[in-house]
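Okay, structure first, notes after.
The complex is shown incomplete by one protein chain, all other protein chains being positioned as in the whole.
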Amino acid sequence: MNSKIRTDLALEVRESFPEDDVEIKGVILTEDHDEKNNIKVSTVVIKDEKGAKAMQRPIGTYITIEAPDIDRADESYCKPVSEEISRQLKKLAGDLKREEILVVGLGNRDVTPDALGPQVVDNLFITRHLINEYGNEFQKKNHLGNVSAISPGVMAQTGMETVEIIKGIIKETKPKLLIVIDALASRSVSRVNTTIQLTDTGISPGSGVGNNRKAIDEASLGTKVIALGVPTVVDAATIVADALTGYMKNTGFGEEDIDKFITEIREQQIDNMFVTPKNIDESIKRISFTVSEALNSCFAQAM
Amino acid sequence: MNSKIRTDLALEVRESFPEDDVEIKGVILTEDHDEKNNIKVSTVVIKDEKGAKAMQRPIGTYITIEAPDIDRADESYCKPVSEEISRQLKKLAGDLKREEILVVGLGNRDVTPDALGPQVVDNLFITRHLINEYGNEFQKKNHLGNVSAISPGVMAQTGMETVEIIKGIIKETKPKLLIVIDALASRSVSRVNTTIQLTDTGISPGSGVGNNRKAIDEASLGTKVIALGVPTVVDAATIVADALTGYMKNTGFGEEDIDKFITEIREQQIDNMFVTPKNIDESIKRISFTVSEALNSCFAQAM
Amino acid sequence: MNSKIRTDLALEVRESFPEDDVEIKGVILTEDHDEKNNIKVSTVVIKDEKGAKAMQRPIGTYITIEAPDIDRADESYCKPVSEEISRQLKKLAGDLKREEILVVGLGNRDVTPDALGPQVVDNLFITRHLINEYGNEFQKKNHLGNVSAISPGVMAQTGMETVEIIKGIIKETKPKLLIVIDALASRSVSRVNTTIQLTDTGISPGSGVGNNRKAIDEASLGTKVIALGVPTVVDAATIVADALTGYMKNTGFGEEDIDKFITEIREQQIDNMFVTPKNIDESIKRISFTVSEALNSCFAQAM
Partner (left out) sequence: MNSKIRTDLALEVRESFPEDDVEIKGVILTEDHDEKNNIKVSTVVIKDEKGAKAMQRPIGTYITIEAPDIDRADESYCKPVSEEISRQLKKLAGDLKREEILVVGLGNRDVTPDALGPQVVDNLFITRHLINEYGNEFQKKNHLGNVSAISPGVMAQTGMETVEIIKGIIKETKPKLLIVIDALASRSVSRVNTTIQLTDTGISPGSGVGNNRKAIDEASLGTKVIALGVPTVVDAATIVADALTGYMKNTGFGEEDIDKFITEIREQQIDNMFVTPKNIDESIKRISFTVSEALNSCFAQAM
């Protein structure tokens, strides 16, 4: 893998290896396809340190749901995608009913492609305070989950590492599980706003676009963390590098030339920029609704 | 004081006593008037338990800045008000330069009169993360304060008591002082959006409009708390009761009739409603800007 | 009817007549009840000038849908309410499929109870530009309506009468029908956020809360106008007057005393204020979604 290429999707890291390198030690890839709804589910399991090193990702499971039609389809398409998210989330996290769950919407509400997390949280059915007030009987009778949530904002807004904020809240409210929602960066334009990644390894906010924030994971928090992310941008330097790499390869440049070029790109101003589609407001609205529906249905108790 | 009347302003509690009851034991009232700018500053000091009981407020200092022209004046009027807030804040909290300060914007961003806290936080100059990254030399050279901030949202959005969230964050980030910004309820329509209350006793979110949330104060948090509040609404039942009380008194009703009527009002649906001016969006924008300017100037170091 | 009481609901005007005055000349009231879903539909038809004078409303049909559970029920309840709105809208406006329709979201996006119109427009499926670009075949194949929309903002934001803006747009884009969405003022707290009024007489923006804007109706625009409104506030002076009137009647005051009192209230500052529930953000979100679903289903062509 070319370390200069930034992506938050484990699947894209896996794809960056040469095609004939089918088996990477310590990494298992399985795929599943719902052809009727055109939804593809890829599961990358990193089993050991060897795999972790090759993938530059922690040991754990990374599920990628690709629903290429979600960005152009009408609203009825949200339902099968939402159901697939629920199904995979349960696989990863177990039964979420009755569990005390804290959902954290990462990202900056005021930057459209980064507003995914806050917008998902806005649509959740929050119940922890009701159960605290009216008791377990009330919860049971109304088939409620036990859900709290927060959108803390980004470091430029708070002056605090997000992990500091979450760590403190967890100590006070003691949830059994943390679900962290974040906007990601993918390498491929076609995955933007059409892909959902679920992982049990937690998250490093902004890592995909070159902001190194402290990790939000079980090691740092002492609580199990599921991360749900959707790529909404491509790193600008990556898009340039990728476009060029393809062209340079076809026209006879060597790896060394390409590496040198990518390094140059990185040093320019575009290193602090991202690429996003012009209709990003509609996409974020649709996907955040789809994700929040998936979460709400996982949390509510069967009747 | 009639306990059925809700107000967050200590000054209005003080005013609710009969006029001839000039001296309430344990309570001192002093007044100051900047006639040029038509700004009045009233300071209520509750000195002991006797005063606290009479006032139904904790022991401490309550400064009320009344600037009746702020809601109709042009923008240049914001400056003297902002400077008066700075002056009184320093009186109450001491020098805020170099202190590590956490500002908390209470309230619901999506309900206009309750958005004061979040809007103040949006305009603050946040620096803690910069100092953590670039060090004290950088802070000194650029005359920066050390400021972090958060707008956690209200319990219906988070499922958590605000004090739980703040307590957790404080444990992790250890600020020396907490400044809590909140929209308040006043009894008098004329004080809405024209009055700023500063107190060193902390705050009970929503207490003025009948939501009893847990207190945010030094006792609950272990950190000194300054509360800055602006009345942006009047409790609907209070406005009805006040209108009626005046009329009933003039037309010969006794205290008992009035009490009975107020109790009836409280039992009706309007008990869960608030009264706010039609141009509340403009008022909140102007006042939150004024308050954030005051805070920013207090935090930045003299050059 | 007491002319000092402000309401935008024709039904409340009708109710303000003494109970034994069952038949008002020129006004017909019919009622229908969906008991399963607890939805009540009242239709007031003002047939002639006599009725118009008595009701202080233009000749036309006023349909009021009361769905008291919408504000407390879960989301599944939105569906029957949305279907009832569709049904009544078709009764009033005829088949809306293929019609060129302009939807106008009145109100101020930045004041929560006034944001209903803009929020409904935000959720509409806008198609006019697609049909202009891809043609009638495309429209037919995709079962699209022909929908354009705008949220022009209020006069304090634009400096223009809303009717000036709409009139101009209509001249250029020539829709066959105008649907105007607005937040209303009701007299009764219990109707706030639970009631939808549909009328073929158009609208006078702000008339229910005492702002007299120019009418938006077929006479002023030359195009048929359907107005859909939801009361989201009660005029503050009205709530005071109503509370008092009840009490004064029970305690032996005469009409004259009451009138005098109401006049006094009107002259005070509360005349420029409104009363709204504390959870207005959630209510507006739920109702605007319900209304936009109703409109979207009316506009789309049967398959």
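Residue numbering begins at 1 within each chain, and the chains themselves are lettered A, B and C in the order written.
By definition in this document, contacts are C-beta pairs under 8 Å (C-beta built on N, C-alpha and C of every residue); 3 or more make two chains touch, one makes a residue touch a chain.
All values reported here derive from a predicted model rather than from experimental measurement.
S.K.: Wait, the hidden chain, what does it touch out of the ones we have here?
M.R.: The undisplayed chain, in the complete complex, is in contact with A, C.
S.K.: Any idea which of C:Val41, C:Ala149, C:Ala183 or C:Leu198 touches the chain not displayed?
M.R.: C:Ala149
S.K.: Among A:Thr30, A:Gln56 or A:Asn272, exactly one should touch the missing chain; which is it?
M.R.: Within the whole complex, the residue contacting the unshown chain is A:Asn272.
S.K.: Using the touch definition up top, pick the residue from A:Ile179, A:Ala236 or A:Ala300 that touches the left-out chain.
M.R.: Of these options, the touching residue for the absent chain is A:Ala236.
S.K.: So that we can see where the missing chain sits, which residues of chain A does it touch?
M.R.: 108, 110-112, 156, 189-190, 209, 211, 234, 236, 239-240, 243-244, 247, 251, 253, 257, 261, 264-265, 268-270, 272-282
S.K.: Residues on chain C that touch the omitted chain in the whole complex?
M.R.: Residue positions of chain C that touch the missing chain: 121-122, 126-130, 147-153, 155-161, 164-165, 167-173.
We take it that only the chains that are shown with their structure count from here on.
S.K.: Could you tell me which chains make contact with chain B and chain C both?
M.R.: Per touch definition, common to chain B and chain C: zero chains.
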